[in-house]
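Only a single protein chain was left out; the remaining protein chains are all shown in position.
Let's turn to chain A:
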Amino acid sequence: MSTVVIAICVLLGLAAVFGIILGYAAVKFKVEGNPIVDQIDGLLPQTQCGQCGYPGCRPYAEAIANGDAINKCPPGGQSTVEALADLLDVEAVPLDAVEETVKKVAYIREDECIGCTKCIQACPVDAILGAAKQMHTVITAECTGCDLCVEPCPVDCIDMLPLETTLNNWKWDAPRPGIELIATDAGRGTEQRGAA
């Protein structure tokens, strides 16, 4: 009988000790905010374009953390959807829009600009330079290509132009998987025969 009592006492004591430790840890190591939101935000492209229906990337990250769909980010494309699916351990779904294949940046036709500053106010990353009644211009390096500036322009002088490929941002294409080619494919076949 006494052994049972001792066992119960020991177990209760242990429970109390661990309870205190856990309670202390819960207070001491409390995580501020929702870390998953930061992680999601880190995966989003930060164009702040609002195409997801939220005013910026972070609000969308918060919405995803609260259970919104992960496929609403056209600038991020399918790769972002997959990264989010990986992070959140959910199934990757097809993108809810046409993926933006080419990176674009805004370009102001400066001759036509009337200096209304409407695009400056619209730009979420302050990438447009100018003042009232002065010509505006886009700082290409800062432009995220969100095209939020196109709509407010009263004279339609803003174009979204594909980012020019230079030696610095050129990248190698993925090699075509050789398995897709057969010896009789155009060009290849004759070369092969010629070589033989």
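Criterion: contacts are C-beta pairs under 8 Å (C-beta built on N, C-alpha and C of every residue); 3 or more make two chains touch, one makes a residue touch a chain; residues count from 1.
Note that contacts and distances are computed from a predicted model.
Between the listed names "Ion-translocating oxidoreductase complex subunit C", "RNA polymerase sigma factor", "Secreted protein" or "Transport permease protein", the UniProt record for the complex's undisplayed chain reads "Ion-translocating oxidoreductase complex subunit C". If you put the hidden chain back, the residue from A:E32, A:E91, A:D111 or A:D173 that touches it is A:D173. Screening A:Q46, A:T117 or A:T137 for touch with the missing chain picks out A:Q46. Set against the missing chain, the residues A:Q51, A:N71 or A:T144 yield one that touches it, A:T144. In the full complex, chain A touches the hidden chain at residues 41, 44-48, 56-57, 124-127, 142, 144, 165-167, 169-175, 177-179, 181-183, 185, 188, 191-192, 194-195.
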